[in-house]
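Okay, here's the structure, questions in a sec.
Note that one protein chain is taken out, while the other chains of the complex remain in position.
Each chain carries a letter (A and B) given by its place in the written order, and its residues are counted from 1.
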Amino acid sequence: MTLLQVQGVSLSFAGSKVLQGVNFAVAEGAIASLIGPNGAGKTSLFNCITGFYKPQAGSIRLAGTETLRMKPHQVTRSGIARTFQNVRLFREMSVTENVMSGLHCRTSAGIIESILRLPGQQREETMIRDFAEECLTFVGITEGWDRDATTLPYGWQRRVEIARALATKPKLLLLDEPAAGLTSSEKEDLIGLIGRIRDQRGISVLLIEHDTGLVMRVSERISVLDHGVMIAEGAPKEIQANPKVIEAYLGVEDGEASLGL
Amino acid sequence: MPDTPIRPSAWGGLTTILDTPLKRQVAIAVILMAMIVAPLLFGQYATVILTNALLYVVLALGLNIVVGYAGLLDLGFAAFFAVGAYTVGIATLNFGLNFWLALPLAVFFAIIAGIIIGTPTLRLRSDYLAIVTLGFGEIVRLAARNLRETGGASGLSGIESPWLFGWHISTPLDFYYVFCVLAIIAVVVSVRLANSRLGRAWLYVRHDEDAAEAMGIDRVKVKLAAYVVGAVYGAIGGAFFAANLGAISPNSFSFQQSVLILMAVILGGMGKIPGVILGAFIVILAPELLRDFGDLRLFIFAVGLLLIMLFRPSGIWPAKSRTGARR
Partner (left out) sequence: MGFIDIFSQQLVNGIVLGSFYALVALGYTMVFGVVKLLNFAHGDLYMVGGFAGFLILSFLSPFIGPGWFGVAVSMVFAMIAVGILGVVIERVAYAPMLSAPRLSILITALAVSLVLQNGMLTITKGQYVPFGSALGFGGVNLGSLFISYNQMILVGVSIALMAGLEIFVSRTQYGRAMRAVSVDKDMSRLLGINVNRVIAGTFFLGTGLAAAAGTMAGAYYGSLWYFMGFLIGLKAFTAAVIGGIGSIPGAMLGGLILGLLESFGTQLPGVGSEWKDVFSFSVLILVLVFKPTGLLGKPEQERM
């Protein structure tokens, strides 16, 4: 069954076409990747899916519900979580507090409940903290929860960001270059983590990634975007053999090397 | 109390000194004792000044929720102070309501005013918001000045002081203790909000609006909540201010008033409750100490504000130590 359905999405900024009629789908329970040369429009597509950009045309549906006209927070509430290309944790707040932000849209305590510390609000607070800590444990961070999140080592920050996204209880998780800046052993952990997110939590994963070796190993379906146009879609093997893909990469840089052929 | 983590940022360096519950309880007891005996030690003049300082604690804690927690620059906070004061004035003088019925009315009008001005403007850029709130503050002051119902430039007088269960709150000492209670409530509410889902959301939105949105937080709604809570603080402060003085005039709600409250928030340290309390006391007590300086004291405050922003933007109150544990 299709979880995310992107149809005919076109986006332009000040006359320059960033996305041109992009069609694209992620099946429920899939691990899919979106690749393409720099400036192909991958992050722009992410921003459209998450509601940060408003495409001029097209339709984006999550499990049948149109999300195109939603604000970013509504998209998240409807079940799409994301991480950012350049990690964006909340400064001057602890690791746990960062992850607790994800629970905001799944909880409801308001001003009065918080001032009076009503039992329901207290229970909710405990639940928020517990779930945040569970998410941290899940991504493999079991210590340093009280530290200012932005003082953690870079690789840890990336994982805190994933934990924070998981805390929103999404159906679909979008990872924007999750392997950027990681060491090779951290990349191994990431591959394992992406698998566990899908297998243990039942969350579908869509990632943008430049490390094509990692992409080939982790994803079941790969879509290739070039100059705002979707040029190929298929299993890793098919993508590796697709002449259009090779050409797209060759046009920009040393295509064979970057495709890991 | 169940597990109630205290965010260090709300307390600044206090958490490193008062690191056990016992120490904290002792500190609270000492502060309460000091509040009770202070007027007996310092005499009536000082009591009036301290009452004013406590009023500013309430107002500054309210503005701190808007500026310090949610990061919105509000340059028209005195407008809510005015809404509270004039509601009580008009309701008691013209409609014969007693103070305790006028008080919820004041809160109600502040909430309405907060929603009306906040809903369309809180999605604006932060500098536009500052200007809009400034304009709103001036509109409220000018309206109070020009309308017949608000008594024009001379304002309202003869507002009766309230009764509470047979106690006529009338002497300066009475009002001192009333404002003590108000300030304590203001602190408790601020702490509880800071440690709530909403309090965290304010910080998320303040630090990174986009990341907060991506976490499913409606930034406009969250900012509106901060703005409205701040408005309620202002209105309650204004209501008791009117009851205390018995007379109000538009001059009490000028741009300078908004600036003074903002200075209290920033000088002590935005977002840190003890810092804001310290700031309120500085703003009220310093002019008493600088009495001989006349007009120069406002200039000294302004220079102080500039120096704080340039050299110690986190305010006078010490920040938590970087390595400090959470609670």
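Basically, a residue touches a chain if its C-beta (ideal position, glycine included) is under 8 Å from a C-beta of that chain, and two chains touch if they have at least 3 such contacts.
Fair warning: this is a prediction, and the values are worked out from it, not measured in the lab.
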Contact residue for the chain not shown (choose from B:Leu101, B:Leu164, B:Val181 or B:Leu296): B:Leu296
Options B:Pro39, B:Gly71 or B:Gly238, residue touching the unrepresented chain: B:Gly71
Contact with the hidden chain (one of B:Ile49, B:Leu97, B:Ile131 or B:Leu245): B:Ile131
Residue touching the undisplayed chain, where the options are B:Leu18, B:Ala143 or B:Ile169: B:Ala143
In subunit B, positions touching the absent partner: 67, 71, 73, 75, 117, 120-121, 124-128, 130-132, 134-136, 138-139, 142-143, 145-146, 206, 210, 255, 259, 262, 266, 294-296, 298-299, 301-303, 305-306, 309-310, 313
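Rule of thumb we're sticking to: only the chains that are shown with their structure count from here on.
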Subunit A-subunit B separation of Cα centroids, rounded to whole Å: 41
Of all residues in subunit B, those that touch subunit A in their complex: 2-3, 5, 7, 9, 189, 192-193, 196-201, 203-204, 207-208, 210-219, 225, 229, 322, 325-326
Of subunit A, residues touching subunit B in the complex: 50, 52, 71-74, 76-77, 81-82, 84, 88-94, 97, 100-107, 109-111, 114-115, 117, 121-122, 124-126, 128-129, 146, 148, 151, 164-165, 168
